[in-house]
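Omission of a single protein chain aside, the complex is shown with its protein chains in their original locations.
Take a look at chain A:
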């Protein structure tokens, strides 16, 4: 990384560096775009993980986390502006497709306008929302529960910089003037929750989709700022509720590393087993609901059989079927149930026969193949520029499994394959998940017989302070890379927690993947991406 720092310093003498966590390059706004381009093209940091909007009161700004898809190094860019009235930064939306959505999110929460972004609308909140909720001086009484239907607009804004440096606001149409637009959602059985697509169609062919989010935006990031660290944990269960253990693991790990808390080997093993059990349960439900979307309702009953078995195991140890709240800072909530090992072994014993059955019933079926093969093709470049990670990204040939690329916990010692396929279509996304169930079972089989003895909870006080600083950690959720950005100002509450969901890019990519496809395939494509709407909206 020292070499990278030198090269950046050589090219951008005005840059300053912060190496306390991920190497962070602070750069004036004028050079932001040039630096981003330099990092992407010259140094191969081609995966934009997230854009973290920040309000430091005296200034506002963004932190861009980038990762290299070749050597998995990370780097961050920090750009700030002191203007609170009209904060503006330059957009990097022309370098990464996903930046359009990420910048809209920052605009929605902080009111920072991105010059050059083609679509500067609000993302999660309604068009008439007053104020910017994640600013430190936001007043919630401005926005009572709406009593009117939301105002809709066919227009979006762009901010263009003219030759003399003046910024001009312009209006642009979302759809073309004579487009025929069909509304799908937010209450629709096949959108997997409350997601809404405004779909422009030409006959049966999709021309463009405008994705509306925010129908389940709960403002978790803002609530966390008023809570102590242990109190923030339970929200992780309620974002992607299938990855509850994985997300808990992610946030606990971030806080533990920030506070310098050591976690015993026993806890590590338990956490990994729970993560992998979640993955199996999650993929099982995916197979069931995806098949149901395609009309094969019966599959749900087959896959839920395995899921129920896993939920029973969880129920015995964690005391809940879904929102477990199991991982704590420095350990886990309670010790394993005496039946745990026996039950997990029973699960592993029946799993192969079940997978075979799914294959027999569904995968080879001629209708299935007709509906899935070649549908919703996503190339590796698309997956990277849209930041679609997880099984969907790996089905496009992008080896992006955080467990392999940036190993955490004890994953480095375990023997498992990263499932990568190259077809990039809905069928590949389905098959990757099927194979991942086998890999997860392999991981569990390695660990279940040698769960070491030890403490299940390190000594941690109920309320504690973190040293001032910032941390960014990722874990592999069931649907892709889940990131946690944590900034502390030295008090008992987090100054800012930014949660980076894997489902937001997947939903954002729907527009790109469905263009030119038939409207009937929208359900296949959306289903195969397997997004969870509360995870998108947070």
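Everything that follows uses one rule, which is that a contact is a pair of C-beta atoms (placed from the backbone, for glycine too) under 8 Å apart; a residue touches a chain by one contact, two chains touch by 3 or more; residues count from 1.
Here is the rule we go by: contacts and distances are computed from a predicted model.
Engineer: Among "NADH-quinone oxidoreductase subunit B", "Putative zinc-finger domain-containing protein", "Amino acid/amide ABC transporter membrane protein 1, HAAT family" or "RNA polymerase sigma factor", find the name that the UniProt record gives to the complex chain excluded from display.
Structural biologist: "NADH-quinone oxidoreductase subunit B"
Engineer: Which is it among A:14, A:308 or A:359 that touches the chain not included here?
Structural biologist: A:308
Engineer: From the listed residues A:56, A:241 or A:464, report the one that touches the chain absent from this view.
Structural biologist: If we include the chain that is not displayed, A:241 is the one touching it.
Engineer: Would you indicate which residue among A:12, A:138 or A:175 is in contact with the undisplayed chain?
Structural biologist: Counting the whole complex, the residue in contact with the absent chain is A:138.
Engineer: Pick from A:61, A:193, A:424 or A:483: which residue touches the chain that isn't shown?
Structural biologist: Touching the chain that is not displayed is residue A:193.
Engineer: Out of A:6, A:83 or A:150, which touches the unshown chain?
Structural biologist: Residue touching the absent chain, from the options given: A:150.
Engineer: Determine which one of A:7, A:121 or A:218 touches the chain that has been left out.
Structural biologist: Of the candidates A:7, A:121 or A:218, A:218 is in touch with the missing chain.
Engineer: What residue numbers in chain A mark contact with the hidden partner chain?
Structural biologist: So the residues of chain A touching the missing chain come out as 124-126, 133, 138, 140, 143, 145-150, 186-189, 193-194, 214-220, 222-223, 226, 234-235, 237-238, 241-242, 285, 289, 300-301, 304-305, 307-308, 311, 321-323, 533-534.
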